[in-house]
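Removed from the display is one protein chain of the complex; every other protein chain stays in position.
This part shows chain A:
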Amino acid sequence: MEYFLELFFGGLTRGSIYALIALGYTMVYGIIELINFAHGEIYMIGAFTGLIVAGVLGAMGFPTFAILVLAVVVAVIYSAAYGFTIEKIAYKPLRGAPRLSPLISAIGMSIFLQNYVMLAQTSDFLPFPSLIPEFEVPGLNGIISSSELVIVVTTALVCIGLTLFIKFGKLGKAMRATAQNRKMAQLVGINVNTVISATFVIGSSLAAVGGVLIASHIGQINYYIGFIAGIKAFTAAVLGGIGSIPGAMLGALILGWTEAFATGYVSSDYEDVFAFALLVLILIFRPAGIMGKQPTQKV
């Protein structure tokens, strides 16, 4: 039972990270039907920003908790700026183009950002300081570590906040309207460009939070970490139904648990096999994903 719980919380942690990244994929897809392949790199840039901030503040002698908060805040600002800029230079000029063009632009952006960080920083792995304070979790000692608990709780709070924002916030409502029908939204006076920019900013901020937290949890980063995390988060978004926000959260958790239990009870050799077999299965029975809506075909 203890082993089961350990795997459960391990999967929950991993799923939480996937969720923070997957939300960015799903929101962007929901609004402009683009798979933003550069999103994994935004997560990586968030982690790098966190590292630099932590290095500077650590040298100045700030307490660990303050460093964590400031690292997250600066990483969010920085990543949001990147997300905003990418949309403006790589996607906006292609908004009227065939759907393949922005997709290729996204892949190009992803490769560009990877190489940019590799050249600007280093291709080596870098140590990331442990920013999340260590404490014993009452009742679950040894089963869930403090950093896992912080990741899970932070993700839960972020997800609740985002859901409330989308549901009741003014901008959230505008986002939903734009997602439903961009042209109609424009006609009722919604500034679609603002909405799209806001979507990129919010998605990038969430990815940055994930980047700093996971880097602090596992203790190392390099320029390539965004690739696999991005692929997995994208898978989670598709699993849950791309375009759906609760779907992305659910898909990410299911993916995290699948990987953790497949590793724990079968073999980590088959971790990816199980993850993608699950994706195929779900897509066979629910082509739009778990929470995705089947588009109504106009005849």
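Following the convention adopted for this analysis, a contact is a pair of C-beta atoms (placed from the backbone, for glycine too) under 8 Å apart; a residue touches a chain by one contact, two chains touch by 3 or more; residues count from 1.
Basically, contacts and distances are computed from a predicted model.
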item: Protein name, per the UniProt record, of whichever chain is missing from view ("Branched-chain amino acid ABC transporter substrate-binding protein", "NADH-quinone oxidoreductase subunit H", "Benzoylsuccinyl-CoA thiolase" or "Lipid-transfer protein"); value: "Branched-chain amino acid ABC transporter substrate-binding protein"
item: Hidden partner chain, touching residue among A:Ile77, A:Leu126 or A:Ala177; value: A:Leu126
item: Residue touching the undisplayed chain, where the options are A:Ile42, A:Val158, A:Ile225 or A:Leu278; value: A:Ile225
item: Which residue of A:Gln121, A:Ser197 or A:Thr263 touches the chain not shown here; value: A:Thr263
item: Where the unshown chain meets chain A, residue by residue; value: 3, 6-7, 10-11, 13-14, 17-18, 124-127, 142, 145, 147-148, 214, 217-220, 222, 224-225, 227-229, 232, 259-261, 263-264, 267-269, 271-272
